[in-house]
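Of the protein chains in this complex, one is absent; all others appear in place.
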Amino acid sequence: MDGLRRHKSMFLLPGLLTLLLIIVFPLLFTIRVSFSGWNVSNPEMDFVGGANYVKVLQDSRFWAANLRLVLLAGGTVLIQYLIGFGLALLVWRNVRARRLWRVLFLVPMMTTPVVMAAVWQMIFHESLGPVNDMLAKLGIAPVHWFTEAGPALAALMTVEIWQWTPFMFLLMLAGLLSLPKEPFLAAAIDGAGAWRTFWKVTFPLMAPVSVSAIIIRLIEASKLSDTVYVLTSGGPGSATESPGYYLYLRGLKEQQTGYAGSLSLTYLVLMVITLTIVAALLARAFKVPRQSSKAKEQ
Amino acid sequence: MSRLYATFKYTLISVWAGFVVGPFMWAVLTSFKDANGVQGGATYLPWVQYEPTLTGWQNIFGGAGGVDVVRPFLNSAVITLVASIISLALGALAAYGLSRYRFKIGFIANSDIIFFFVSQRIMPPVVLVVPFFFLLQWANLLDTIPGLVIVTVALLLPIAVWVMVDFFNGIPRQIDEMAMLDGCGPFGAFVRAILPNSVPGLTVAAMFCAVFGWNDFFFAFRLTFTEIQTLPQAVVALNSSIPPWWTLSAAALFGMSPLILLAVWVERYLSKGSLPGVIR
Partner (left out) sequence: MNRKQLTKSLAVPVAVLAITVAGCSGSSGPEQKPDKPALFKPGSEISYAKYGKDYPTTKVKDVPGPCSYESISRKDYSGQTLKIISHAVPVIGEPTQLHARQFEEITGAKVEVVNVPFGELHQKILTPLQAGQPAYDVMFYPSLWIGDMAPYLVPVPKEYLDAPGMKDVTKAYLGVATWNGKVVQYPVDGDRHYLKIRTDVLADRKHQAAYLAATGKQLRAPQTWAEYQEIASFFGGKDVDGDGKPNFGSAEVTKRDDLVFSAFISRAAPYVKHPDVTGGVFFDVTTMQPLINTPGFVRALEDMVKAKSTWPAGGANFGLGDEIFSFGGGQALMSYSWDDAFIQAQQTDSRIRNRVAAAPLPGSAEVYNRNTRTWDKIQNQAPYFTWGWTSAVAKTARNQKMAFDYLCFFSNEANTALDLTIGRFGVNPYRNAHFDPGFWQAQGWSKDVATAYVNTLSGMEKSTNRVFDLRVPGVNEYMSSLANGVAAALAGQQTPQQALDAVAKEWTEITDRVGKDRVQEAYRNVVALEDNS
């Protein structure tokens, strides 16, 4: 048994310890600083008790940003899933120039969010950008992309969908390509049409991939901040602030390190709980058998 | 396939392709404009609607009025490459351990360790920037490539572990056992029998590492001063109160070029049919 232990540690520990070494100090620092009044004018690790956390509870901008995330992350991920799955089905089989489409559909996720957001900012520019210009040619009044809450949210979500649908597309296409052939043959023998085959065969087989793809995207989408930072700066007013961007404002821009520490820990706890619940709900909705850890006793 | 369905299918594909390509096209057009081409409103046709110039492109390659992108490009490349290799190596080892053995440290089991890795992705990076600053200052690594590599590993390692655990779970255990029967130790079995079968998984993990490493902005921005600039920083340095859109566009296009090649590479694996097994 001793030999086995030695081996298993040899595999796990280098990675685990590296991560721990890198992350432990920042994590402890954040926890400690969240109980201090550290800010730009007094960068000191004093102790103010739970004052920061009381303030977090009363911070309506923070909670509004969290609520908004339901739309910004939940909404965009859902749309990304639908479009990504749809595109994957479209270029799965029997399509001309298949490889061209596949490369094209992957490209946006390879681009840098802050950089692309700068490009999108030019595109949505209300008087100099092509979007309003083309709308005008169609006789539609200019849309106030960055100066009205609704359009600003729409612009932000468009950019998110553009950027990250490829991620869904990749996972769903890989999933489709790995499906076994037999169930489809069986369905064909039964004389099932395309629609019925999809709902009875394809969709159930794709359920596990779907759930993990959605969860991963939710984790990543919840951190949304680079795009907000460049595209809307959270405006108009605070209409497009995400929690990630709000943390940036408080923690880095205003340098309220202590307060930002408590905001971020609150956010972390909130996200862990929410994501756990969402994962369970998704698994139930997609009727996925609970994925047990496949590690077996040796 | 009915003709109607085919039309419908290609229409959808074309619409999405147009949406994907649009922003790139606009960046290309803008990169050949100058102030006069931008100020008057949206224009599309070079020579007809605006006089194309090379100013934007000259500015990013050493022109006096821009920001040089060549050194940042090399910095980004080195940081991404080194951090990805370290993350893949450590991540694959850890993932293999987590996939094949059962760990129990007090109440902590395998799934908890996997969760610990994955949970590192939940924390917004902005939060960790301040402590990382002090950490790197203490190690005298601010504004250096090694400093950024360490931080980037913390970003990438969780992704590598996540992808590889799932992948190793899908490789039949008989392969390990056969290798061990051939006289390999556990480590030998991993290197001789498992790794050669893991190229697709490593490809996907490498792609994610490259994407997230190359595209990181906040860490690189906060933890460097003047010596080390990465590409996203060089582009953001142009996001001024009077943005030179042409230079910005040229820099943006230049900065995303290597990862577009990555998309071609990944697609090749997809079409060869070796990637699909990665995600199950």
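Each chain gets a letter, A and B, in the order it is written, and its residues are counted from 1.
FYI, a contact is a pair of C-beta atoms (placed from the backbone, for glycine too) under 8 Å apart; a residue touches a chain by one contact, two chains touch by 3 or more.
Computed from a prediction, not measured in an experiment: that's the story for all the values here.
Engineer: Among A:105, A:145, A:164 or A:267, which residue is in contact with the omitted chain in the full complex?
Structural biologist: Going through A:105, A:145, A:164 or A:267 one by one, A:145 is the residue touching the chain not shown.
Engineer: For the chain left off this view, which of B:42, B:210 or B:238 is in contact with it?
Structural biologist: Residue touching the absent chain, from the options given: B:238.
Engineer: Considering the whole complex, which of B:111, B:144 or B:271 touches the chain not shown?
Structural biologist: Touches the omitted chain: B:144.
Engineer: Go through subunit A and note every residue touching the omitted chain.
Structural biologist: Subunit A touches the missing chain through residues 5-6, 9-10, 13-14, 17-18, 21, 37, 39-43, 125-128, 132, 142, 144-147, 149, 233-239, 249, 252-256.
Engineer: List the residues of subunit B that touch the chain left out of this view.
Structural biologist: 35-36, 38-41, 55, 58-59, 63-67, 86, 90, 133-134, 137, 139-147, 149-150, 153, 221-222, 224-227, 229, 236-244, 247
Definition applied: only the chains that are shown with their structure count from here on.
Engineer: How many Å are there between the centre of subunit A and the centre of subunit B, using C-alpha atoms for each centre?
Structural biologist: That pair's centroid distance is 15 Å.
Engineer: Going by the contact rule set out above, which residues of subunit B touch subunit A in the complex?
Structural biologist: Per the touch definition, subunit B meets subunit A at residues 1, 9, 12-13, 16-17, 19-23, 26-27, 30, 38-39, 41-42, 44, 90-91, 93-103, 109-111, 113-114, 117-132, 134-135, 150-151, 153-154, 157-158, 161-162, 166, 169, 173, 185-187, 190, 204, 211, 214-215, 217-218, 222, 231-232, 235-236, 239, 243, 245, 248-249, 251-252, 255-256, 259-260, 262-264, 266-267, 270-271, 273, 275-280.
Engineer: Under the touch definition given earlier, write down the residues of subunit A that touch subunit B in their complex.
Structural biologist: Counting only subunit A, the residues touching subunit B are 4, 7-12, 14-16, 18-19, 22-23, 25-27, 29-30, 33, 83, 86-87, 90-91, 94-95, 98-99, 101-116, 118-120, 122-123, 127-130, 132-134, 162, 170-171, 173-178, 208-209, 212-213, 216, 219-220, 222-223, 225-226, 230, 243-244, 247-248, 251-252, 257, 260-261, 264, 267-268, 271-272, 275, 293-298.
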